[in-house]
Each structure stands twice: as C-alpha cells, then as structure tokens.
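The other protein chains are all here in position, but one chain of the complex has been omitted.
Now for chain A:
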Amino acid sequence: MNYTSRANNYPLYIRSVPTQNELKFHYTVHTSLDVVEEKISAVGKSLGDQRELYLGLLYPTEDYKVYGYVTNSKVKFVIVVDSSNTSLRDNEIRSMFRKLHNSFTDVMCNPFHNPGDQIQSKAFDGIVSGMMVQTG
C-alpha cells in the first residue's frame, strides 16, 4: 500500500499490506513512475523552482488509487490506496506524504546510512506502519 522510490527509479523501500498481492503492487508502482516522470517534466517546464512536491492522484485503476510525491532531489514517494477506501481525502494523503518525507530525511541524515541503499530504519518502518494502521 505504500512505497518509496528514488531518482533512478530504484526502489528504496516498499511495504505493502496485505502482502499476498505484493507483486501486483510492485507492478502498479513501477508503472506509476511513468506518470510521475511525466508530471515532473510537465511541471519543470512551467513553474520554476517553486514546485509543489505533491503530485496528487497519478492515475486511478479499478482497484487502487495511486498518489505521487516527489522531493526536490527527485526522490519519489508513491502511495497506493485501495479504491474502496473512501475515507482518505486528498489532504490526508498529502499529510501522509509529508510525514514520509520527513522521516525519509531523518533516514538520510543518519551518517551510517549509505545513500542509495535500501532503507532499513526502524523509525521509518514505524512511521510507515503507523500510517498503514491508520488507513486500515
């Protein structure tokens, strides 16, 4: 249900609940990168550096809603939510992303973390798990 990727589109962190359909999530998220890139390049042309990090709904599918978020250093966050989950509004998704971003920044600040490695941080795990529990 949740995923983090980085500039080169290598996955840094993927977490999904439930796990039995993980593969489908992976495919979905991977495909969503197309739209993320499209949005980044579209935004890059029009607005200068004052970019909104939240990309909004990338695209809907029958089962999921895929939301995107890109940091200034082109680290991509993607959240996939079940379509039937109607309790999540845009604002909530936005704040989830902001939380993720903050936590990600903390991970990057860890001097023992090698940028580019997969994220193995308990704090980050905790944040993500918290959000997943919250969203159900």
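Just so we're on the same page, contacts are C-beta pairs under 8 Å (C-beta built on N, C-alpha and C of every residue); 3 or more make two chains touch, one makes a residue touch a chain; residues count from 1.
Heads up, the rule we're going with is that contacts and distances are computed from a predicted model.
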item	value
Protein name (UniProt record) of the chain left out of view, among "Acyl-coenzyme A oxidase", "PLP-dependent transferase", "Trafficking protein particle complex subunit 10" or "Enoyl reductase (ER) domain-containing protein"	"Trafficking protein particle complex subunit 10"
Contact with the hidden chain (one of A:Val35, A:Leu53, A:Met108 or A:Met132)	A:Val35
Given A:Ser83, A:Asn102 or A:Ser129, the one touching the chain that is not displayed	A:Ser83
Interface residues of chain A (partner: the chain not displayed)	8-12, 14, 22-23, 26-27, 30-31, 33-35, 37-38, 59-62, 83-84, 86, 114-118
